[in-house]
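The complex is shown incomplete by one protein chain, all other protein chains being positioned as in the whole.
Order of writing sets the labels: A and B. Residues in every chain begin at 1.
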Amino acid sequence: MDQQKRIWSTLRRKPMALVGMGMLAVVIIMALFAPWLAPYDPNKRVQVTPEDILAPPDAQHWLGRDDAGKDVLSLLIYGARVSLIVGFVSSFFSMFIGTIVGLTAGYYGGRVSNTLMRITDFLMVIPDLPLMLVIISVWGRGLWKIILVISLLYWTYTARLVRSQVISIRERQFVLRARALGASDFRIIMRHTLPQVMPLIITMAVLDISSSIIAESTLSFLGLGDPTLISWGMMLNFAFERAVSRMAWWFLLPPGFAIVWVSLSIILIGNALEEIVNPRLKTHHLFNPRNMISLATGKPRLVETELQPEAEA
Amino acid sequence: MTTLDVRDLSVQYISEAGAALQAVEGLSFTLEQGHSLGLVGESGCGKTTVMLSLLRLLPEAGRIVGGQVLFDGRDLLQISEREMQSVRWKKVAMVFQGAMNALNPVRTVESQIVEALQLHNVVNSSKDARNRAGELLELVGITAKRGKQYPHQFSGGMRQRAVIAMALACNPPILIADEPTTALDVMIQAQIIELLEELQRELNLCLVLVTHDLGVVAEMCDDVLVMYGGTAAEYASSDTIFNDPLHPYTQRLLKAFPDIAEPGSDLASIPGNPPRLDDLPPGCRFEPRCHASNGEPLCVKQLPALVEIAPGHQAACHLVKGA
Partner (left out) sequence: MRRPCQDITVQRRNYLVRKISFAILTLILVIIFNFFLFRILPGDPVKLIVHSPRMTAEAQERIRTTFGLDKPVWFNLEGLQERGILGAFDTQFTAYLFNLLHGDLGVSFATRQNVRDLLQERVWRTVVLVAIGEILAIVIGIMLGMIAAWRRGTNLDTGILLFGLFTWAMPTFFFGIILLMLCGGRLPIGGMVTPGLKPEDGLAYWKDVGRHLILPTLTLTILYLSEYMLIMRSSVVEVLSEDFILTAKAKGMNAFQIFRDHAMKNAMLPMITIIALTLGYTVGGAIQVETVFSWPGIGRLMYDAVQKRDYPVLQGTFLLFAVSVIAANLIADLLYAVLDPRVKPD
């Protein structure tokens, strides 16, 4: 717990993380308060005249209207929900499966590990998008199907990472001590190993969220999204089919930028977390050698050793 | 015939917060061909920093802020980087601490020795280079054929020897060995020490042995420089140091080493800890742990200079009277 508090306080001080959290907050507010924020209800049928189709932005419709005459801004606000739900839920499932697989494989080793890792490798080798396309095409469209398919593919990265961490922890003093005291495997895993690996898992889960959001939007763009829900990917699907020729940028661009916005926000947070959890502070040997000599003795210098005046006494 | 003369060397490290930490201060010593110098001190006393400074190989945070390194009629701290590159390895070669990792794992051992040879134009053709590499390996007791292998195929002791062979490639007059035996088991340690002794004799090297192991120093070194907290504590011939140590730190250090002649006696450790670089005492660095100072104000306030107490015997201590 103490470790997590420390991580959180360090995170709070990193500008990257703060920007990311701010950006994410905007999206979360959009999703939570959609019915109040959106000027129109996108689920209500509207009477449209031909001029309303793909109408450019104006005072009543800040982002114009889509191919069915609906208000783009409202659609955009509601679209946040699907992205966030898919992102967080998929990531959670992936984290769950990945952690269990990783912990088991790492801790028990041997044939168990081999089998699990073969399965993991198998899933990693198969190209993601074609597999998702094929499964959804056959299985059918729907929010939960998308969530499950994405989770199915993305747990592998967490599993691998967790496994290698567990292997390195397994031989450490405190684990050996626990084992010598007769602690059960389960206890060792849960109380001694898991807390050590948690920061890494959380970091991966965060980064997973953005991957899941992008995956969902890609699937929706390619026509396999949930037809009953509004999602940014679906908006782009319609926009691309019907708005490109008219260059209706108000319909084409906002959903895409929204996707980039939310992904970027999460990536910033995840990246900041990664810096904390996995610092690589080594400096290398090939820096500029000019700074090495700061003699203040007033002797004549040759060109290549540009000397600096002594910085501090 | 002096080979390398270090005068008043001072080195700082810039911490992450930007503060300048004094790692070495006012260090002076002399290296002569055919003589070996043992540089002794606790971990963190600045021994490695001094050696890296000689070759201007400090890490990014290091700054040489004072002193001279006189060699071959010029100050090595003044010459250009390009000129320095021709001094490195050819005149002063170094075997680093943890030499295990000093070799590039994806290149053969031979190729890395050849690289040193060709870099300084020691040989005329690549064939000569390979032959010479083989000779060097044989010199340190490794079959020449094994040069074609990769470092991970050598044992730890072999890698250490290979690195020594590589260091000798350009026949440097000065060879610095930084903790050459740490991380090796005792049998291999003995082999390496023997090897270094032999090489020093045969090639008339000036060998600088950086170590915290007094036993090795006693066996191998003509002169000894004892360092503490980045400064010189005592500097004299090996005999003098072991028989007549003047500096309180040297005295305690010797007492801390087990004496085979007195197997029953207790080991005496030195109470306290070495000084932290960000919290150096204003005066003598050893004063806080010194058994002889008793809070003497001079010791607390003023950093003692290294003065000649007797011919060939220098010490930096206010409490030691000069000759």
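One rule holds for everything that comes next: a contact is a pair of C-beta atoms (placed from the backbone, for glycine too) under 8 Å apart; a residue touches a chain by one contact, two chains touch by 3 or more.
Because the structure is predicted, anything quoted here is derived from the model rather than measured.
> Touch as defined at the start, partner being the missing chain; which of A:Val101, A:Ile188 or A:Leu252 qualifies?
A:Leu252
> Among B:Lys90, B:Arg130 or B:Arg161, which one touches the chain that has been omitted from the display?
B:Lys90
> Sort through A:Ser210, A:Ser231 or A:Ser294 and give me the one touching the missing partner chain.
A:Ser210
> Among A:Gly110, A:Pro130 or A:Gly182, which one is in touch with the chain left out?
A:Pro130
> Over the whole complex, note the residues of subunit B touching the chain we left out.
Counting only subunit B, the missing chain is touched by 55, 57, 81-82, 84-90, 93-94, 96, 98, 101-107, 115-116, 119-120, 149-150, 152-153, 163.
> Even though one chain is hidden, which residues of subunit A still touch it in the full complex?
Subunit A touches the missing chain through residues 118, 121-122, 124-131, 133-135, 137-138, 210, 214, 217-218, 221-224, 236, 240, 244, 247, 249, 252-253, 256, 259-260, 263-264, 267-268, 271, 280, 282-286.
The definition used in the following text is that only the chains that are shown with their structure count from here on.
> Show which residues of subunit A lie in contact with subunit B when the two form their complex.
283-285, 287, 289-297, 299, 301-305, 310-313
> Inside the complex, what are the residues of subunit B that reach subunit A?
Touching subunit A from subunit B are residues 14, 19-20, 56, 58-67, 75, 77-82.
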